[in-house]
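Here the complex is missing a single protein chain, while all its other protein chains stay put.
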Amino acid sequence: MYSGASEIAREVDAAFYWIGGICVALLIGITAVMVYFVIRYRRARSPQAAHIEGSLPLEIGWIVVPTILVLFMFFKGYEGFKLMRTVPEDAQVVEVVGQRWFWTFIYPEQGITSDRLYAPVGKPMKLEMTAPVDDVVHSLYLPAFRVKEDCVPGRKSYLWFQPEQEGRYHIFCAEYCGKDHSRMITELVVLSPEKYQAWLQRKVEDRNKPVVMAQAMDPESAEIKERDGAALFKTYCVSCHGAEGLGGLVENARNFTSLADWKRSPKITDIYRTLELGIEGTQMRSFSNLPPWDRFALAHHVAAFYKGSDRPQASPEEVEQLNKDFRLGEKQEPRRTIPIEQAKKAYVEDAGGG
Amino acid sequence: MADGGTTSTDLHGAAGAAHAGGYDPMAAKMGMWLFLFTEVLLFGALFIVYGVYLHGFTWQFQQGSARLSIPVGAVNTAILLTSSLTMALAIAALQRARPARARRLLFATVGCAGAFLVIKAFEWAGKFAHGVYPGAAFLLEQSKGEIVFFGLYFTMTGLHALHVLVGVPVILWAGRRIRSGAISPEHSVFLENAGLYWHLVDLIWIYLFPLFYLIS
Amino acid sequence: MDAAAGAAAPNYLRAGKGLASWLTTTDHKRIGILYLIAILVFFLFAVCLGLMIRLELFSPGEQFVGNQGYNRILTLHGITMIFLFIIPSVPAVFGNFFLPIQIGANDVSFPRLNLASWYFYIGGGLFALGSVILGGVDTGWTFYIPYSADTADNVYLPILAAFILGWSSILTGLNFIVTVHRLRVPSMPWFRMPLFVWALYATSWIQILATPVVGITLLLILLERFLGIGIFDPAKEGDPVLYQHLFWIYSHPAVYIMVLPAMGIVSEIVPVFCRKTIFGYKFIAISSLAIAGIGSLVWGHHMFTSGMADLERIVFSLLTFLVAIPSGVKVFNWLATMYKGSIRLATPFLYALAFIFLFSVGGFTGLLQGALSTDIHIHDTSFIVAHFHYTMFGGGGVMFFGALHYWFPKMFGRTYCESVARWAFALFFVGFNCLYFPLFLAGLAGMPRRYADYLPEYLVYHRISSIGSWILVAGIVLMLANLLRALFKGERAGRDPWGGATLEWTVPSPPPTHQFAAPPVVTRGPYEYARERASG
Partner (left out) sequence: MNAPAQEGHLVPCSVYVWVWAALLCLTAVTVSAKYADLQHLAIFAALLIATVKAGLVVLYFMHVRFEKPIFAVMILVLLATYGIYIGLTFVDYANR
């Protein structure tokens, strides 16, 4: 077992030791008695069986004693559970969206998102979780903290934990969600409060960095090169479009190595547009939570799958139109353009309607 | 029957008859009841779904209910209740050794079933014409709870209508077997079981009617 | 002595010739054999799938079937093992064969319905296999919504398969309940019934009261896919968690459909091989009903992380613990039966001992899952996989084979090679623990279930487990080969090779079609030995 990384983990481990200890003791007892009887009363040594029909006191005994034991076990389990469900008042809220097959962690105060969960040491973190209404059930599982809760499409759930030391911890999807279920793995990165603040700061700046269209359209520009389009592609795109960009891993996932039949055109501007808006009626959803520069890096990576030289280029007017449509050149206010707006709206309506 | 109704708690007496390959109506009836239990739970699961969503979407369910016609539902209820009466009377007639009367009552039951289905068909057709069916554009524009309401309405009344439909050939077959003498006052368990089935269909409707038509 | 009886009336195996005489038979014994053949075929098919799962998990990374292939194999393994093997195994084979004999009847109450159940079973099985031909299904055997309404795979066939198999199961249960009520010989009151009959009676009630719920729920998935009725669709504000409720309302009690009959067989085998009456007969009998009853109160423990209300989780946790008590009562009574017995360590008894051990492991680990805080950690990890294989396979599966060894001489009139049977058992037992025990540890370390791929730190558990699977399969193959050989070359078995006292041991081996010319007269309890014969 992982070493316990928080108070909840210690509480759960204590329950494991209590319940498991009682169980192991009983199991050993039962097995030992069984083996002893088999040896002691084997036919060679005990040719004639005694006639015993039963014993009421014994029966009552092995009904009453186990009842007390299991009630104790229930109580042990309940204690830890109560702790898990009682979120401290000062907990920092992070919103979590599980999608096929990646996680998005939203820091609502800063308006930023991340594909990894970052947390400062010592701060209780409350995860408010959901999944888009057109997605499936996922389950966020932090083994080191012994916590797990399902992300149900269109509904909200929560869990909380309090990291006590810096480090990296696995986050798994525990509810079967289809093809790449076993790859829906990410990390919790626990930082010192100072490093955490610095990380937040960097993310916010990145999010708001105005786009210089000339550089953004140029795959060789320093800014684009610096952002690792390949890594982004691996996180967000591979499970449907494949490492080779051939697509087809889910229904209608586009093949990037061909120029035929694009819903929008294969120009960088239109790839960007798709990343911003998603494609209605398909599993291609909006990635507008990513910083704009990241999206351009991603668009260039996607475009590079086509090796021919006859890729259509965006005209200057189209570039300008894109700039205008999404106000890319302006310094942006922290905003919450996140792919799960839809899911959240549905949830709010649901809560209001119910 | 070896059973003879002499003991009230123990029902093992029929073994002798069964060993002779005998006729054991009590076994047949018990089997029928157990089968009906599964039917009750089949619908029962849907009633649980209904209850959960009524709890969550009370207002939307009322809206949906307002789109259904109470007179139509009430008339259909009366028709089904009447069919249950004719069914019970048919069994009573057979037990009094009046097979012709029993058959007439069975035909009346089938007639009621037919009337019920025809009215139901018109009702559904009316809904379809107004764009109320699963996946219809009109319905999709309504509140989400109403979509669920009509999803349940069509599922549950559809499943119920299917049971009515299945009941018709069973009853007709019973009528035929009365004529051929295979069902007689001494060997009437087939008819009795058909009756049990028919009453269950009625019983389910007794719940469907208020839950769908009367909550607006 | 049974030669004389055999000459008088041909045994049921020889009562008719040709395939047609089998496919149209209404003899409960022949139907039991039909089930046995079909169930073993499906079992071996699912074992192959299980081997493929273990091969894929032999090392991290994609081995040979890939993610999607793995998911499909896993689904089919689950569907086949649960719906086609473990649920029907003991009731449909041994229940059909022995329930009427044990209560002194010549057949079940509705013999034709019994045959129809078998055809339902075969039909459902073909539907399940048909889904393989159409490329497989990747929903997992639980068909969780919204995934099952969303996947591109063809889920119609396996869902229809499960639905049809559900009816097969219901009709068998219905038949048994009526048979027990109506066809017991007059001299056998309820508390003289063999405990196997008690267990089947309780099981039958679960089959009737739980199966319809899942039947209609699965049909709702089809309606969802076909018509978009929106009942479970989150985009239309349907609730996926409600599906889980309805699914587990059946599928938790189904666990007891799988294991109660196995417990019944243990209760048969233990007294016979201890030459001693069963300890606490009434408590074991009643505990079967208690398990069936409490079993319908605990389904929510499959959903502790699903987002149910907190209070609901607490209630279900508490109720879950109650079901441990009647199971414990059975185990303690079996142990007490061995006390001062005269134990003969024959193969069926070895299987019974293995059941007690393996089921105890499964049961005790179940307590860790019933407790809330610990379950939240191990839920949906390979701990659960290990747990339910210990209870289902270590319980239901092991006693299926235990029963096969116990009743083989009665069913086929021949005995198998005892020493080979023991070797096969040893391989089986070692392989079983080697296969499943490491998964407990992997689960405690956080290894999620249904993962086609895993992080390198879990390698050692998976490696041992995969090796265990080969040992287990070797044991199964050896066991079945031994039985197959016995079928043709085994020594003739007498009427009562083990010295059993229940009614099936009073008829010839194999029994004639009408085993009782006249209703037998039962004058004592089913396991009273000490007063009569000294040895078997």
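The first chain written gets the first letter, and so on, giving A, B and C; residue counts start at 1 in each chain.
By our rule, contacts are C-beta pairs under 8 Å (C-beta built on N, C-alpha and C of every residue); 3 or more make two chains touch, one makes a residue touch a chain.
These figures come from a predicted structure and were not determined experimentally.
J.: Can you list the shown chains that the omitted chain is in contact with?
T.: Hidden chain, whole complex, touched shown chains: B, C.
J.: Which is it among C:F163, C:F176, C:W205 or C:Y461 that touches the chain not included here?
T.: For the chain that is not drawn, the touching residue is C:W205.
J.: In the complete assembly, which of B:A88, B:L140 or B:V168 touches the absent chain?
T.: Of the candidates B:A88, B:L140 or B:V168, B:A88 is in touch with the missing chain.
J.: Can you work out which residue in B:V52, B:L117, B:L140 or B:V170 touches the chain that's missing from view?
T.: Final answer for the missing-chain contact: B:V52.
J.: Hey, which of C:H181, C:K276, C:R344 or C:R449 is the one touching the hidden chain?
T.: C:H181
J.: Extract the touching residues of chain C with respect to the undisplayed chain.
T.: 181, 205, 209, 213, 241-242, 245, 249, 296-297, 299-300, 308-312, 315-316
J.: Against the chain that's been left off, what residues of chain B make contact? List them.
T.: Those residues of chain B that touch the unshown chain are 1, 3-5, 8-9, 11, 25-26, 29-30, 33-34, 37, 40-41, 44-45, 47-48, 51-52, 54-56, 58, 70, 74, 77-78, 81-82, 84-85, 87-89, 92, 95-97, 185-189, 192, 195-196, 199-200, 202-203, 206-207, 209-211, 214-216.
The working rule: only the chains that are shown with their structure count from here on.
J.: Any idea how many Å lie between the Cα centroids of chain A and chain B?
T.: 48
J.: In whole angstrom, how far does the Cα centroid of chain A sit from the Cα centroid of chain C?
T.: That gives a centre separation of 36 Å.
J.: Residues of chain C that contact two or more other chains, please.
T.: 237, 239, in rising order.
J.: Going by the contact rule already set, what residues in chain B reach two or more other chains?
T.: Answer for chain B, listing residues that touch two or more other chains: 56-57, 144-145.
J.: Which of the residues in chain B come into contact with chain C in the complex?
T.: 10-16, 18-19, 24, 26-27, 30-31, 34-35, 37-39, 41-46, 48-49, 52-53, 56-57, 134-135, 144-145, 147-148, 151-152, 154-155, 159
J.: Please name which positions on chain C make contact with chain A in the complex.
T.: 67-68, 71, 138, 140, 144, 146-147, 150-152, 234-235, 237, 239-241, 274-277, 279-283, 305-307, 310, 313-314, 317-318, 321-322, 324-325, 328-329, 331-333, 335-336, 338-345, 353, 356-357, 360-361, 364-365, 367-368, 370-377, 379-381, 444-446, 448-455, 529-531, 534-535
J.: Taking the touch rule as given, give the residues of chain A at its contact with chain C in the complex, in rising order.
T.: Answer in residue numbers: 1-2, 8, 11-12, 15-16, 19-20, 23-24, 26-27, 30-31, 33-34, 37-38, 41-43, 46-55, 58-59, 62-63, 66-67, 70-71, 73-74, 76-81, 83-85, 133-137, 139, 141, 143-144, 146-150, 152-155, 157, 170, 172-183, 185, 250-251, 346, 349-350, 353.
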